[in-house]
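Left out: one protein chain. Kept in place: all the others.
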Amino acid sequence: MKSTDSNSRRSFLRRSLGVAGVASAVTALHAFQQEGVEETGEKVQLLSPDGEIVEIDKGYLKPVPDVHIGPQQAREGIPGKKFVMVIDLARCKNLRKCHDACEHMHHCGPNKEFLKILKMQDNDLASPYWQPTMCFHCDHPPCVKVCPVDATFKRTDGIVLIDTTRCIGCRFCMVACPYSARTFDWSEPDISDDVRQQPYSPETSVPPKMGTVSKCDFCPDTVRKGEMPHCVSACPNGVFYFGDENEDAVSNGSDTVRLSTLLRDRAGYRFLEDMGTKPRVYYLPPVNRSFPFEDDEFTQPKDE
Amino acid sequence: MNTIKGVYIVYLKWVLLLLVAGLTGTLQAQEEEADEPEKADAIMELRFKEANNTAKFLTAIVKAEVDEFYQPMEGVEVRFYRKEAAPENLIGSSKTNAKGAAICDLEEDEATFFGADPDFVYLATIENSDTYNDLEEMITVAESDFSMDLQTEDDTRQILISLQGIDENGEQVPVADAEVGIYVTRLFGLLRVSEDMEFTDEDGSLLIDFPADIPGDENGMVTIVAKVDEHERYGFLELRKKIDWGVPVVIDQSMYERELWSSRANAPWYLIVIVNAVLIGIWGSILYIIYEVAQIKKIGRQAQKA
Partner (left out) sequence: MKETGTPSTGALSQQARSISDDLMPRPFGWQGKIWVATLVFIVVVGLFFYTQQVREGLGITAMRDYSTWGIYIANFVFFVAISLVGSLISAILKLSGARWSTPLTRISEMIAVAAILFAALVIIIDMGRPDRFLNVVLHARIQSPITWDVLVISTYMVISILLLYLPMLPDLALLRDNYKTAPAWQQKMYRVLALGWNNHPDQYRILHRATRILAIMIIPVAFGIHTVTSWLFATTLRPGWDSTNFGPYFVSGAFMVGAGGVIAAMYIFRTHYQLGKYLTDKHFDYMGRLLVLLSLVYLYFNINEYFVPAYKMKAQESAHLEELFTGRYSLLFWMVQLAGMIIPIIVLMFRKGRKPRPMFWISILVILGAWFKRFLIVIPTLSHPLIPMNRVPEAWQHYFPTLREWWITAATLAGALLIVTILARLFPAVPVVETIEESTEKDPIASGNVNDA
């Protein structure tokens, strides 16, 4: 009746913790020191700072504080990963949940948008559509090219980040980005003292600093926790797919699909491909839409 | 009670409960201006899960109505029982997490608790909660043996699935027509390998070809997952095996290449050479001129002495 597999769950568990111990001293130490933790039986997959997927009992997770990735550590990408995003324009109806989640998590002010939802119209006869845009984390990033002080950088996992402790605020990168993805803190950011006290990490872009450039960071901090970027998980319509190009898979929360198949079958494209920037964000054209286009107040100028 | 066929009738119950809750809720709200904070109705989904035939546990997902939608509730205490909700049958209690799930470990050999009875009955309850009315959910499951063999034949990689279970009479029988999903683990979920859902045959087995183009890790290792979801008698079953059937991934080293967008340490050689040559040429001349200017001063001093 019983499986001949002699793995008892506990030895299995211990083994995966061993892997975690090699991979991430901090996580594992905390996990081992948490004696008397009640195992929940539910396994979660985690991405260690070394890029290993480790499986761990959820019971061990709760007491472990977030591993803080400082400006120096943030320059190395998560090993073995190559993050990629696909945005399905046929499903976007400008619900703005992605935008709000992003704004909330990154403590952006009212006029600072890491993620914009643009009303696009390709020509006079074509119907308009909504297009979420953010930093495309280009493989040939024009913004990184022009940075005079190495404050913005391209990582091995494809993510382009900004170290606001290094940035001199010359804004050349903002001018160099053809997608206007970058924002600037023109004045002292309007954030609570709690947020201001947080240790800064380029992976969270929090806390924002006056006189420096910031932008969408692809939320590597949540990715390290095995979760999707906030915009992806906030979207109820599954517009955003996120994943690892090395695994050839992207997921929108409910579905996990092969990246190559998705782009091939749905005619995926990249925005302003002729700029030669090689974005890491792909779009699926707004055909066979889930929703008809409805204009709303979000295309109107707002007060400053 | 112990021989209910569709144990997962819980779902139906939900719908009923939902309707009742909705009706009574509105009626009550109209009738009384409650002095005490009124308790809300929650709904609960109870699942039996088994991983690699060894790790067995129950999950109870608690939801309540917020803004017209049922949403997961965190921090609700759920008690788990075997057979019936009596103190001596209590397995344990657990609070729901952020996703509304309370989890309860089961022993590896649950048969010792149920004796000869092939049907294992489990209950999950919410009792004496401050916020929710009492609630009880029940499921009945039976033991099963779910196995996966990975074999290579004539260059084709095949996954052989077999599902055996204990039937109502306590006999071990092959489980036919069970829906089995074959996946590989990916960063944010499971990627289905087979195009459509596959079903076990009358022998309880299933043979699936594994595609040759699935990327693995650097060594080509992939974790293959076989899953039976929501089987009416055996619950949620899952197997995982790691094997080198994937295409080894080539790790991108472009960050360390000398490109215009690389870090300062990896500037292209031609830039370093050109810029330094220009700097040395021009600043060399400037330094030479400054040296010459010093000579002017020297000559002036000598002339003064003379």
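Read from first to last, the chains carry the letters A and B; within each, the first residue is number 1.
Keep this in mind: contacts are C-beta pairs under 8 Å (C-beta built on N, C-alpha and C of every residue); 3 or more make two chains touch, one makes a residue touch a chain.
Quick caveat, the model's predicted, so the values are computed rather than measured.
A.B. asks: Name every shown chain in contact with the chain that has been left out of the document.
C.D. replies: The chain that is not shown is in contact with A, B.
A.B. asks: Based on the whole complex, identify which of A:Asp88, A:Asp185, A:Glu203 or A:Glu245 touches the chain you can't see.
C.D. replies: If we include the chain that is not displayed, A:Asp185 is the one touching it.
A.B. asks: Given that one chain is not shown, which residue among A:Lys145, A:Arg224, A:Arg258 or A:Arg280 touches it?
C.D. replies: A:Lys145
A.B. asks: Sort through A:Cys167, A:Cys235, A:Ala249 or A:Leu262 and give me the one touching the missing partner chain.
C.D. replies: Once the missing chain is taken into account, the touching residue is A:Cys167.
A.B. asks: Counting contacts across the full complex, list the positions on chain A that touch the omitted chain.
C.D. replies: Listed in rising order, the touching residues are 111-112, 116-120, 133, 142, 145-151, 166-172, 174-176, 178-180, 182-188, 210-213, 272, 275, 298-304.
A.B. asks: For the chain that got dropped from the picture, name the residues of chain B it touches.
C.D. replies: Considering the whole complex, chain B reaches the absent chain at 260-264, 267-268, 271-272, 275, 279, 282-283, 285-286, 288-290, 292-293, 295-297, 299-301, 303-304.
Here, only the chains that are shown with their structure count from here on.
A.B. asks: Between chain A and chain B, what is the separation of their C-alpha centroids in Å?
C.D. replies: 18
A.B. asks: Provide the residue numbers of chain B that touch chain A in the complex, in ascending order.
C.D. replies: Checking each residue of chain B against chain A gives 49, 51-57, 59, 94, 97, 101, 103-106, 108, 143, 145, 147, 166, 172, 185-192, 214-215, 217-218, 249, 251-255, 259-264.
A.B. asks: Under the definition above, what is the set of chain A residues touching chain B in their complex?
C.D. replies: By the definition above, chain A touches chain B via 1-3, 5, 7-9, 12, 38-43, 45, 47, 53, 58, 75, 77, 79-82, 139-142, 144-145, 150, 153-156, 158, 223, 226, 228, 242-244, 246-251, 253, 255-258.
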